[in-house]
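Reviewing the structure listed below.
Every protein chain of the complex appears in place save one, which is left out.
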Amino acid sequence: MAAETSNGPRTSAKICGMGHSMKRKEDPRFLQGKGNYIDDHTLPGMLWLDIVRSPIAYGKIVNIDASKALEVDGVLAVLTGKDLEAYNLHWMPTLMSDTQMVLPTDTVMYQSQEVAGVIATSRYAAADGVAAVEVEYEPMTPVIDPFKALETDAPVLRTDKEGQEDNRIWHWEAGDKEATDRIFDEADVVVREKMHVPRIHVASIETCGCLADFNPVEGHLTVYMTTQAPHAIRTVLALVAGHVGLSEEKIRVVSPDIGGGFGGKVPVYPGYVIAIAASVVLGKPVKWIEDRMENLQADSFARDYHMDAEIAADSSGKIRALRIKTLADHGYSDAQAAPSKFPAGLFSICTGSYDMEQAYAEVDAVYTNKPPGGVAYRCSFRVTEAVHCMERIVDTLAHKVGKDPATLREENFIPKEAFPYHSPLGWEYDSGDYQAAMDMAKEMIGYDDLRREQAEKRERGELMGIGVCSFTEVLGAGPSKDFDILGIKMFDSAEVRVHPTGKAIARFGTKSQGQGHETTYAQIIAEELGLPAAHVQVEEGDTDTAPYGLGTYASRSTPTAGAAGVMAARKLRDKARKIAAHLLEVGEEDLEWEPGTFSVKGAPDKSVTIQDCAFAAYTNLPEGMEPGMEATNYYDPPNLTFPFGTYICVVDIDRGTGEVTVRRFVAVDDCGNIINPMIVQGQIHGGLTQGLGPALFEEMTYDEDGNNLAGSFMDYLVPTAVETPAWETGHTVTPSPHHPLGAKGVGESATVGAPPAIANAVVDALAHLGVTHMEIPIRPDRVWEVLREKGVAI
Amino acid sequence: MRIEEKFTVDAPADEVWAFLIDPERVAAALPGAEITEKLDDNTYKGGMGVKVGPLNAVYTGTVAFDLDEDARSAIVHAKGQGKAGMGTADMKMTSRVVSLGPSESEVTVEAHMSVTGILAQMGRGMMQHVSKKMFKEFTEILGKELAAD
Amino acid sequence: MIPPQFDYHAPGSLEEALGLLGSLDDAKVMSGGQSLLPMLKLRLATPANIVDIGRIPGLDSIGEEGGYLRIGALVTETALEENATVAARYPILLDTAKVIADPLVRNRATICGNVAHGDPANDHPATMLALRAQMVATGPDGERTIGVDDFFHGLFMTALAEGEILTEIRIPAPGGVGGGGADGAHHGGAYLKLERKVGDYAVAGVAVQLALGDDGKVTQAGVGLTNLGMAPIRASAAEEVLTGARLVERGGLRGAFSKVRDAIARAPDADEVIAAAAQAAADATDPVADRRGSVEYKRNMARVLTGRAIAKALARAGG
Partner (left out) sequence: MARHNVTVTVNGEAHSREVDSRLLLVHLIRDELALTGTHIGCDTTHCGACTVLVDGVPTKSCTVLAVQADGAEIGTVEGLADANGMSALQEGFMQEHGLQCGFCTPGMLMTGTALLAANANPSEAEIREAISGNLCRCTGYVNIVKAVQYAAAKTAADGAGEDN
């Protein structure tokens, strides 16, 4: 079933199948201001929702006085938790089967929590209404430090949950603890690092929002919303609001053009629910558009893993075992978006690219007075944390045994011939050739020359570092035996219909947020059917028309929906073959397939095109054949895919200020067979930049009172073109043996691989001073503190 | 946020102590502060306006005094809520007066402040500057007032 | 984010503007609006009236006249950046403008607005201190000139009285052309800012303006500091260390004048003098710890940047 290694495209430029850098079909509308994002939607009679939010992190609501707000011209209503309580809509379930308030009835649990909704006739009136609502609070001392949250005298935050006696949410573990401990006891070398992958934010340039339109006459709800998973959202809405009459056939969720999602637009946030509730109550369309500060302070948070990692190795640096103890700060609710059976996501990929005997990982999740966190930000569920942990501590090991970090990696790589490889924590890696990626990266950056330059600079007292990261990703969730969200299996789907004139429409259960699905999916169909990709229209995001799917996140589109598209197209090709045999009056077995054309073996001039077959499907069918040219596939992947790569980064450090400059960064990725090289490179550029951010700039911090200190772009430091280096990319191709196109998915590798590469480079620059670790983000002041401590600050 | 200050006043300790435990006089020495109502012997209602350039924050709330006359030590607990979603402010201040001579006293102040909301978030350390400035003005006025007595 | 309600006024003349400021309650002057509008959107400022001086003719000129570089109230950062006189004779101003916010903000933001805002995190105030600029305030009773040392009163507080508008900044012109001339001195200045990324307020910023005689001795020094205290700071002690010190070998400047700027020869003890001045600048700071770093870090950055800014100013004085 699997495809061969692709060496360039097999289809013509006209067909533009896999391997062509087809220009994107979505671009003309985006480039001419004709995109159709959520805030571009308006409906007649539309009202506006704006939200009153808590300035405090924890406390009782003494009183909400809406009287002045209701006097504001244009303000129609102020909704509170008490109002929603009447409909039993003041709480909602999270994707992890925890609960979360929509609006509070008595207690606020984090700063910027939604406290009341103001409905008005305009954006401006709604904002004035928000400013006029007077809420009296009785502040309580918040629990901000997750370690303190587990102390016995810590106040229990989730008193609403029956049986919850402390702030622990769950404990998860993987691997053989005893066997791992035994190796640690006898190992020649043990290294240990404690590290924090801090809370960060997706910061897509478009915030979240929706336009809820309830038609009271028909009892029908249409919700236009920024969601990466429209079908799952529809089901959740039906489950949450079924009791007020919103059953699933009466709900239509439409996800329009999305201005960046990165995982932040997977969960259901209270604002959506308040807008829907307001529309249902008022019988009018209600629009809610978050502003940037609300977005940065209330939703779309990721990471926040405190990890204590150890490697056991022999004296030569051969890794024998890995042990990680983790504390996960989830904020006030476990509202992360992970598959149900994976509370710590796919963290067990932490053994990475290295062969070892045993591993054991454990995670304890805790509640704190912060907004719910843990969205899979450009990450296949905690893979970023796992990779950062492993790739950092491997460097510590290299330092300890006195080996070059690239060499130590090479000596520990899972060898090419060991695939499919069974990792100690239970994964079956599909394919890999880690050395090839390493070789290419070293070659591209001139590794040996850089090491020489570094040695010379050290002599002169200059600080330069070279960082290596050889990550292995796991993505494409996932096989239905293990993967579900709220019980719904994580398959995905495609529906392909070829019209009589040979043009097609293809619909998918996923939803692009900039990845270019309209182009790559068309290329997939073109590859399989031989129709020009230009003739394939791709649609996603409307639950009334698209087949059911779990959506786009965790790099799952190509591995799941892309594969579904292949399978659906192949069904059509099989049908077309029958039609071709009919038209050419030969047996099916006498036909040869060239993309776009069936010809008779030995008589190449006797042929029909796929377009001929499509026309015949409506006009001239073999007897007994069902008319039409349409196929659907729900693809349940047999396994996940395991893309990998090696990144090498060069940094220079200013000994005066502690500033780190990324001088060069080479990223060699292997994502299996490539559908559109241009788009793949674009994904990598973007992912690298979203790795640069947390490595050097971005962090959501809170003070002891629970104030969010990075609540605007003034302090949440998204890199600009000036801070971002000119990325250099390369590729090796190791196809996935089980994906029908041999593709693996690529959206997230770079976000995962870049932070440890940069951190390793900084540590490498300082390694001769005895530095083994730097916490990210590696801010100038942090570096300077180290320089001063080591006596090299000038 | 913790603030610690120590300063000397050219006045006898008893006079300084009397000043520090008189809500009206304390309020008068804090620009922007006012006492609006006495709730009981130790508790008052009041307000505090903080004006910094174009920014104008107004807090209303309560002040409670807990006095140890013998040790000349006072714990003042002020808490207030800002207008229009400005957030809350809470300050527990312990001040002690020690006599350094017949007409010289030393005042030590240790305050713990919690400020929530946009001023704490967007302040760029502004609240630290503001509180430093408030203390400075307060001690100046205190010194002047008592010297004038 | 939506601004609160206010009344907007766009006077066509300075007189009209002053009249409005005198008659309206709770009025705020706006020029480029790049500081004020964000504060309005955050509802941190809620003035009842805004007097937009942006349409008043004659306030947007920049140029040398009567021994001063005169910068009108409506001169934008971009206009300053594009001004040939500034580029040739006031590189410190160009340095400063180029690190303020981002190029789009600078298209509207004004130099006078940056100064009048009284924000110690703004960049021009330090440079104005180093350049010993004069602020021209126009009020109902006419114009008055305020020395820069008397202008900044504290956090967002300046010497501008209610109803007054900062209509012009006057910077004493270095004599002659090309940095060395009629006053016999060689002038050089530089502004250095450490920021976390483009568009950030300074972790620390340092402005240094030097005048040197032919003998290589500093005849006048100006050192201003950004975001290192409640107000912009003049590092007087650093200026004292520098003034009178010989930083360049005798004849070094003359020789360098026609050669490349790197050719200037530092005097034997110049490094010590610079280090002492840098330390004196650090000692003049009173920063608070925040997300940009600790008090210790910021003090040290004042030291590091002062040293570098002096070196750059020296190089410019030589070339």
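Chains here go by letter, A, B and C, matching the order in which they are written, and residues are numbered from 1 within each.
In this text, contacts are C-beta pairs under 8 Å (C-beta built on N, C-alpha and C of every residue); 3 or more make two chains touch, one makes a residue touch a chain.
Note that the coordinates shown come from a computational prediction; the quantities given were computed from them, not determined experimentally.
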| item | value |
| --- | --- |
| For the chain not depicted, the shown chains it touches | A, C |
| Which residue of A:285, A:317 or A:686 touches the chain not shown here | A:686 |
| Contact partner of the left-out chain, one of C:16, C:64 or C:102 | C:102 |
| Touch with the omitted chain, as defined above, among A:24, A:53 or A:90 | A:24 |
| Residue numbers in chain C that touch the chain omitted from display | 1-8, 10, 33-34, 37-38, 40-42, 50, 52, 54, 78, 101-105, 107-108, 198-199 |
| Residues of chain A (touch criterion as defined above) contacting the omitted chain | 23-24, 26-35, 37, 39-40, 123-124, 202-207, 257-262, 291-293, 513-516, 678-679, 681-682, 684-690, 712-714, 718, 720-722, 724, 726-727 |
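Heads up, the rule we're going with is that only the chains that are shown with their structure count from here on.
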| item | value |
| --- | --- |
| Overall pattern in which the protein chains touch one another (line/ring/star/complete/other) | complete |
| Separation of chain B from chain C, taking each centre as the mean of its C-alpha atoms, in whole Å | 36 |
| For chain A paired with chain B, centre-to-centre distance based on mean C-alpha positions, whole Å | 49 |
| Of all residues in chain C, the ones touching two or more other chains | 42-43, 201 |
| Contacts with 2+ other chains: residues of chain B | 84, 118, 122 |
| Complex interface listing, chain B residues touching chain C | 52-56, 84, 118, 122, 124-126, 128-130, 132-133 |
| Chain A contact footprint on chain B (complex, rising order) | 79, 81-82, 84-88, 90, 114-118, 120-122 |
| Residue ranges of chain A in contact with chain B within the complex | 52-53, 55-57, 111, 130-133, 135-137, 139, 703-709, 711-712, 714 |
